[in-house]
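Only one protein chain is missing from this complex, and each of the others stays in its spot.
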Amino acid sequence: MMTFLLRRLLISLVLVFLISLISFFIITLTPGSPYPWGDMNPQISEAVKENFRKQFHLDEPVWKQYWFNMRDLFTGELRSIKDGRPVLTRIGERLPATIALNLCALTIALSFGLLVGVYSARVSGGWQDTSLSTVAFALLAIPEFWVAYLLIIGLTEWFAIPLMGTASHGIIFPNALAAWLDWLWHLALPATLLALGGIAAQSRYVRASMLETLREDYIRTARAKGLRSEIILYHHALRNSLRPVITGIGGLLPALIGGAVIIETIFAYPGIGRLGYQAVLERDYPTLLALNFITAILVLLGNLIADILYSVVDPRVRLE
Amino acid sequence: MLAAVVRFFVYGIPLLLLALLVASFLTVSSFSTDRKNELTIGSIGEPTKLNPIQSAESGASEVENFIFEGLLQYNENLEITTLLAKSYSLSQTSTFYFSDATAATAALAAVESARGSWSEWTLLNARTDDARLLLDFTLPGLGASDKVLALFTAQPPLPLTTLRVSTGGKARATLAQFLKLSSDLAVERTWFDYDSAFEITVINDGAALREKLKSFLRDTGVSEATAEILETRPYLAEPLVRFQLRDDVRWHDGTPFTSRDVAFTYRSIMDETVASPRKPSFDLIQKLETPGPHEVLVTYRKPFSPALTSWMIGLLPAHLLEDKPAKWWDDNFNRRPIGTGPFKFASWKTNESLRLLRNEDYFEGAPWLEGVVFRYLPDPIALRLAFMTRQADYWGVDPWAVSSFVNDPRFQVFQYPSNSYSYIGWNLRDPLFQDLRVRTAFAHAVNVPQMIKYILYGNGVQSTGIFLPHFWFANPDIAPVSYDPATAARLLDEAGWAPGPDGIRVKDGKPLTFTLIVNQGNEVRKDIATLVQDNLRSIGVEVKVEIYEWSVFITRFINKLEFQATVLGWSTGIDYDAYQVWHSSQTNPEQLNFVGYKNPRVDALLEKIRQEYDPEKIHAMAGEIQKLIFEDQPYLFLFVPNATAVIWKDSFRICRPDGKGGFVDTPVEVTKAGWTYYIQWFYRPEFAGPLPKNREVRP
Partner (left out) sequence: MNTPAQTPLGRILSRFRRDRFGMIALAGIVVLFVLALVFAILSFARVPFPMDPNATDLERKLLAPNPVNWLGTDNLGRDLFSRMLHGSYISLTVGFVAVAVSLLIGVIVGAVSGYYGRWVDNVIMRVVDAIMCFPTFFLILTAVALLGPSMLNIIVVIGLVSWTGTARLVRAEFLTLRETEYVRAARSLGQRTPAIIFRHILPNAFAPIFVTAVLGVPAAILTEAGLSFLGFGVQPPQATWGNIIADGKTYMLDAWWLIVFPGLAIFLAALAFYLTGDALRQAAETRAERK
């Protein structure tokens, strides 16, 4: 099993490099200039621009730029064109906020997904099930930025509650708990919106796999033996439903990182999504390259871990 | 048992989450409205580097203005005044070169006898040095020297020529090598543009020298090198600025501020590894000397009156930055700057907030506010939300919301003309726009007053050319183009564009149609484009509107000069030097005269006005430039919008030094320099305790 995983990882790594090369080509081909002082500043002379291009290898052919950038990325010396700081530092300072947001969203998605899924499975076929599945699809079909704005309009107009960034500003907090709850509040709204799609997907997975398990012979036998239906439900059926939950985590990770751009922008949340979006707008090639590459590696690792967990949870799965 | 645990996971966790959400909501909504003694500013443009010589974005200067200070500043009436300098004085040394010492002595005698016949300036000092005659005038510029030159008809001075050689690197070594080979050459001045080019000034016309340089460069194998003659003049005119520095200023770390810091800042700007975007303003400096710790002498290579404002640049602490590599700057200083200003840097969370604390040792006295906080938000709507939820203390009101804020007693609104104007630029290389009648017709056909009324909600005035009405050198006599579709139609008829069968005008079988490009993300410009499309359709012109992301818009279309017409705006400093935008030499790709405007009379005036130091003459010339360009209609000048800012009623007052040792206490008010001019002296009325008791209070 180990050799299989290793081989797979190696091949994927090579491919990730190849694809990052292609995406770097796309990025650098994109019209627009990476100058940090804007494109139409009367004060900037040609000599200054040329000097700048030289400093960041921008006058070299693309493959050479890629080589320089990759080399610098691995030595930790890759610097943003925009502010001259190491790209890894820039990404690193966003990590706590991003991880907090995504963990929070993941918790909401999984727990509510499980709740709704289990409940729909119990009432399967009834009107509650039908309406819950409609709600689940409604959650998938809602444009998240739209709900975000509706929420914001409501909360600002009726409650005048701060909801931007990671904390309220200019306020003297009465105690530490209040400060903590304030932080939680700023986390909760974007996380909930991010989790909407996840709740829907998770609840569908859980429901389907629970129904499938309940139909299996050994459950029927257990039931015939007079085992309490609660135990059957929570012990046997749910255990088998862990599989989709794990796949769900694997599938949600990349979506959460990439899909947070809009929500982070709306809520002025200082996460990686906004960093990437700004880098696209500013044509900050080194930051974009590093972001693409690092996320790809993380997702790769995430998939790998999901695979391993899979085989642990469900012994029927053999990795070969 | 197990079932109970699982059950807790299934039902308990969601419940717990819900409970936490409700608890946090209740907590946040119960916060009192008591504010910290701080000013919070919501902003979209987050700085990348907090270093006045390395940044050029408005987001950075907004912060830097609190931390860093320059030698000079604008006062509330937008006049130049001192800040870190105690005083400054201008003068100029003009050097005339003669064939021999006797000719120079004769010239000196002629000057002495004419002394006293000039009223606008004084001749401070006149002396000869071998074959050179050196004259010191109180007023820089060419006027005095030209008058003097007229006296030397008997024995005219020798011309001086300045050559520029671009080597693409190793300029210093190349020049040294060349001078070693040609030891007979008398080089009067040398100056290096980084290490990639140099300029030398020699006596006589430089044609022979240019050839010599060229062959030298060929021989040494510097293949990409070019040598060109920049200009030939009858004398050297070198303005001099003498600054006396304040001696009571300390950096935020306690080190005294001296002339060494000024010299260091200048050296850094000129340093290749620093890559300062501010360098062009300092390129005209020949040398900077520091005779004493509180004295700075700046010698310019030629008269260039706008150069004085460049000394408003924030100065850097030499004791911290000297001999440190550029990377060190980026990793340390540029994220944790140290200046001399009223506020000190405290902390910075990227994409979130930047905090400044008051400088207790500020030389004019510590500010009343404990801190200034910048909150970085992604878009204008977020700024407004932040203001409405009291997360930011003021908001630059969107035009359509102005009236609702003006009429709301909860707010205090400030309005003042912004330093910007909007226009439609016609690409004058396009045959369609080469016809003045067509451009004028379009100007008559676009309903600018309606635009101001409905897009700006009346908060703006129609533009009358390249200088804004509230600038002191603007021409007040220009009338804006009237909205007059009939005249527009007549002009198009005259230009040969006759109405076609489908309503679109036609000439030589070609329909009258063009593409108007706009950058994405600017609602006002998008609206302008739509209105122009509508207005022009009614006189038989078809306009296609295309919208592009800003970078693409600039690099693919504007910089490459590949566009027909565009909606844009300039935000301008209070600067009468419009050379880069309107001179005919600036029409190449990536330059700012992207519409391709060429007018020899305007060119001459643009060259002359930058060398003039006399305000009256500057005013006259600027008025002429504005009039000439307006008559040519290379832009359809649209409007100068008003800026509107709003704060919660009575959230701030101002208590500032009155300049006579006391303090005045006034409400927040608008000056010519905007409503934030006294921002460092803002205070919150609920924290009025520490204010001086004997202040003069104005309600």
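Order of writing sets the labels: A and B. Residues in every chain begin at 1.
Throughout what follows, a residue touches a chain if its C-beta (ideal position, glycine included) is under 8 Å from a C-beta of that chain, and two chains touch if they have at least 3 such contacts.
Just so it is clear, the structure is predicted and the values come from calculations on it, not from any experiment.
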Residue of B:18, B:124, B:151 or B:381 touching the missing chain in the full complex: B:381
Chain not shown: contacting residue from B:255, B:415 or B:530: B:530
Full-complex contact with the absent chain, from A:48, A:121 or A:296: A:296
Listed residues B:89, B:273 or B:520, member touching the removed chain: B:520
On chain A, residues whose C-beta touches the chain left out of the figure: 8, 11-12, 15-16, 18-19, 23, 26-27, 29-32, 130, 133-134, 137-138, 140-146, 149-150, 153, 156-157, 254, 257-259, 261-262, 265, 276-277, 280, 288, 291-292, 295-297, 299-300, 303
Where the unshown chain meets chain B, residue by residue: 380-381, 384-385, 388, 398, 400-401, 404, 450, 453-454, 520-521, 523, 526-527, 530-531, 533-534, 545-549, 551-552
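In the analysis below, only the chains that are shown with their structure count from here on.
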Partner chain A, residues of chain B touching it in the complex: 2-3, 6-7, 9-11, 13-14, 17, 20-21, 23-25, 27-29, 31-32, 34-36, 38, 40, 48-49, 55-57, 193-194, 196-197, 272, 275-281, 283, 326-327, 329-331, 334-335, 349-353, 373, 375-379, 382, 385-386, 388-393, 549-552, 554-556, 558-559, 580-581, 590, 592
Contacting residues of chain A [partner chain B, same complex]: 30-33, 36-48, 50-52, 55, 79, 82-86, 90, 93-94, 107-108, 111-112, 114-115, 118, 152, 156, 159-166, 168-173, 177-178, 181-182, 184-185, 188, 192, 228, 230-231, 234-235, 238, 265-266, 268, 270, 274-275, 281-283
